[in-house]
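As you look at this complex, bear in mind that one protein chain is not there, while each of the others sits in place.
We just call them A, B and C in the order they show up, numbering each chain from 1.
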Amino acid sequence: MSTYTEKIREISQRLLKECKVEMVIGFRQGTLPMMNEPCIVRKPEEVERLVWDSNCGINLANYLTNRKEKIGVVAKGCDSRNIVTHILENKIKREQLVIIGVPCQGMIDKRKIAAGVQGEILSVAEADGEVTVQTAAGAQTFKKAEVLQQNCSVCTHRNPVIHDEMVAEPVAEQTGVDPYADVAAIEAMSAEERWKFFEELLAPCIRCYACRNACPLCYCPTCFVDESKPQWVGKGQDPIDVRTFHFLRAYHCAGRCTDCGACERACPVGINMRLLTKKLNKDCLALYGWEAGLAEDKRPALDTYKANDPENFIH
Amino acid sequence: MENPYLPYPVRIDDIVVESEDRNLKTFKFVFLNPEDEQKFAYRAGQFAELSIAGVGEIPIGIASSPVEKGFIKFTVNKAGVVTSHLHNMQVGDVMGVRGPLGNWYPWDMLEGKNVLIVGGGFAFTTLRSSIIYMLDPANRKKFKNINVVYGARTPGMLLYKDELIEWEKRDDIHMHITVDGTKDPNWKYNVGFVPPITEQKAPQGDADSYAIVCGPPIMIKFTQPVLEKLGYDHDHIILSLENRMKCGIGMCGRCGIGRELVCKDGPVFTLAQINRTPREY
Amino acid sequence: MKNLLELMGIEADRIHFSWISSAESTKFVKVVNEITAKVKALGPNQRFVKQAAKVA
Partner (left out) sequence: MKVIKIDKNQWSQGLEQLRNAFRLFGPVGNGKASSIQELAPGQAPDLTFANTRLSPKNLVFPQSEVMLNYSLDPDDPERNILKEAPKDYAPRAVIGMRPCDAKALSLVKMNFDTDQYQDPYWLNLYNATTFVGLACDAPASTCFCTTAGCGPYHEEGLDVLLVSQKDGYLAKPLTDKGDQLLKAAGWSQAADADKVIADAKAAAEARIVSKVESDSLRAADTMALYGAPFWEDISFACLNCGTCTFSCPTCWCFDIQDEAYRKKGVRIRNWDSCMFPIFTVHTTGHNPRDTKLQRVRQRFMHKLKYFVDKYDQGIMCVGCGRCVRQCPVNIDIRRVSAMMNSMASAAQCAVGGK
């Protein structure tokens, strides 16, 4: 992975020196294991800050919304799909961007690692498809494939869909994965069980809105949960209000979500709210053959009408 | 332990439409429990939370004056959820008032001084309270010259018109009423924004003079250099700030500007104090 | 939206969509009767209903 870092620095330095961009948005080394911090680099001599490894799960498209500058942005597959969505939704212009594409092999799920070791994690290193975790008790090694974020493990768009630069040759896309097995399992439950399932899933929610704010799709100037005229949803911890927030937020992402996993990754209490957005992704694919953010010249499924759109939900 | 979040129940006793656009109404409240009036002892410059069950609360400056007994008055601009609801309420309806809250204009410090009042728009409410207080026969001799510059967009937007006319007639207060513009040929007062009228009409500042300024941010911004030019020191310029508030008692945290809380340490600050504080209002 | 509500545990027979022209009075009566029968069979809805905030 360190070759990725070198290449990102090299490209960024060139872009900044040649004044092709005013800034590069990428990641810098975090202060904790498995955490990198999105950052901005404005000067060629500052590119040494930039890093790349399997802890860059935050979606950088989120940091492009409504910016006016010329920007170089580091983008893995899902980031690039959200950049496409941003362009389609007029949140950024294509000509403002120099997209530094990163073929991605998946991001590490820090919760999986934490669950797999005893005690506090002191450091994490990765090499050759293996992740070595150091704790007070000693070192423990995992196969990277086994500790990927769930969305990465079923991802079929690892390579950037648009890019101006590439830091490496494209990687092989995964085949034969079933991205929607988890959703199908819930669909197979009874209504009663499903209600209960989500009740338990959402019970730890503290309404910090990290999921919403980590999501590149959630850029409304005033989110519906924050509206007071009218007030759509109660602001307290009542379980119905919490559920209403998650349900409507997911719905607002219908046909737009790339399952980048930023929401789940950002959640401080480990809620897999992706089960809601993924249901919509699954339906979009099944009903309209649509996956978000794959092409700049295609309008989103929920943005277009076709005579053959499925209408069997109409009584 | 007293519960500072529990409002006193009040009945709406009178509603007066103040402005031609009908967006400003003055509500007169009477306490349901007469003993609550004693507990609500206030000074000119303070505010209170108007509290409507099922809707919410809104901090509003007290427009009545401590020397007026038996009721309290608030002039409310229709803007958000609570104020819009309040504008639809009727005489006789019951709601709550919580307060008095915040500090007041520094009346002890102002004794024996000249007082210049500069007000704009519907921020004139606590200034009305102040003028009534100073003009009270028991208080008037405590202050030297009183000058008032008060402006609104049009004559129809001026608050408390009957009282303005009465004050105009008096010789112990100098009124300088102005409007941004008017088509009324009979308008006999000033025309122009508050800052230039202040520059023309207000007396010079000195060690014995204080200016109290209350109005929209843009008015405050342009009045400040005028007052400096007239010779008012920054610690002789007294401002009343507004910020979004909820608790009104310095606990919920949102109205903070630096270490000061507008609701509890303010809303009244001197310009000298504000200069040392981030301008987050 | 219907699909997502169903996923969250709202019974399928509670949510119905229809397309009825103002001229189709017979269809309107038929659809309304069918829907009310289905919803009545499910009984009063207890989900996504907030009687009072469940908080401290």
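Observations on the model:
In this text, a residue touches a chain if its C-beta (ideal position, glycine included) is under 8 Å from a C-beta of that chain, and two chains touch if they have at least 3 such contacts.
Just so it is clear, the structure is predicted and the values come from calculations on it, not from any experiment.
Partners of the chain left out, restricted to shown chains and counted across the full complex, are A, B, C.
Although one chain is not drawn, the whole complex shows that of B:4, B:156 or B:203 it is B:4 that touches it.
One of A:210, A:248, A:275 or A:292 touches the chain omitted from the figure, and that residue is A:210.
Contact with the chain not shown here comes from a single listed residue; of B:17, B:53 or B:109, that residue is B:53. By the touch rule set out above, chain B reaches the unshown chain at residues 1-7, 9, 32, 51-57, 79-80, 83, 93-96, 217, 242-244, 246-247, 249-259, 264, 276-281.
On the side of chain A, touch with the chain left out of the figure occurs at residues 30-32, 35-40, 58, 62-63, 114-115, 120, 122, 204, 206-210, 212-214, 222, 226, 234-238, 265-270. Contact between chain C and the unshown chain involves residues 50-53, 55-56.
Everything below uses one rule, namely that only the chains that are shown with their structure count from here on.
Taking A-B and A-C together, the chain pair joined by more C-beta contacts is A-C.
For the pair chain A and chain B, the distance between C-alpha centroids works out to 50 Å. Per-chain Cα centroids separate chain A from chain C by 34 Å.
Residues of chain A in contact with at least two other chains: none. Chain C contributes residues 1-12, 16-19, 31, 34-35, 47-50, 53-55 to its touches with chain A in the complex. Those residues of chain B whose C-beta lies close enough to touch chain A in the complex are 80-81.
Of all residues in chain A, only 228-229, 231 touch chain B in the complex they form.
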